[in-house]
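Every protein chain except one is present and positioned as in the full complex.
Moving on, here comes chain A:
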Amino acid sequence: MPKVFSIAVANRNDAGRILAAEHDLTSFNYFQRGSVQEFLGFFIKTATERTSPGMRQKIEEQNMYVGHVYVRSDGLAGIIVTDMEYPTRTAFTIVNKILEEFSSKFPTSQWAGLNPGSTASTYPELKAQLVKFQDPHAADPLLRVQRDLDETKIVLHKTMESLLNRGEVLDDLVQRSDQLSSQSKMFYKTAKSTNSCCTY
């Protein structure tokens, strides 16, 4: 079951300062959460700094986490930390989407004054989207379309099967109706002949 651990937006021009971040740490022990959150923050900062603008990067860590980083040309960076199963393409699509939303909501002038605490209140959609994107199908339209098409294909296969069954049934019916009509003809002929020899 693919999982998203956190989504974050950082400013690469400002030494990787995190502008907004949302985490979903429910899968960890209650006592581990604090350290995991710190680790995620550090990871986000370092990944942002190490990636040059215009680059996408995928960083695997200890076979448990994968961080997908995408730094835009104007220095805004989007990071999403997931587990190993989450499809890469979907992760980058999400990052693009989040960056678009963020830059439309907060113009460049505001970036210097943001930090995760303040943006948590003004940008609650990030949390909602983190929850929504736990399911990669919800995030990526391509995946959704592919899944719908596959389901449609299955339905069509079943329909084809029932159609072939119908063909067999119809075949059977044709034969029986053939027999019926010939028997009724015999019946008619017999009745006619019985009627013909009337004079005792």
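In this text, a contact is a pair of C-beta atoms (placed from the backbone, for glycine too) under 8 Å apart; a residue touches a chain by one contact, two chains touch by 3 or more; residues count from 1.
Throughout what follows, contacts and distances are computed from a predicted model.
For the chain that does not appear here, its UniProt entry gives the protein name "t-SNARE coiled-coil homology domain-containing protein", which is one of "Signal peptidase complex subunit 3", "2-methoxy-6-polyprenyl-1,4-benzoquinol methylase, mitochondrial", "t-SNARE coiled-coil homology domain-containing protein" or "Exosome complex component CSL4". Among A:E38, A:E61, A:E85 or A:E100, the one in contact with the hidden chain is A:E100. The omitted chain makes contact with chain A at the following residues, 50, 52-58, 68, 71-74, 87-89, 92-93, 96-97, 100, 103-104, 107-108, 141-143, 145-146, 149-150, 152-153, 156-157, 159-160, 163-164, 166-167, 170-171, 173-174, 177-178, 180-181, 184-185, 187-188, 190-192, 194-195, 198, 200.
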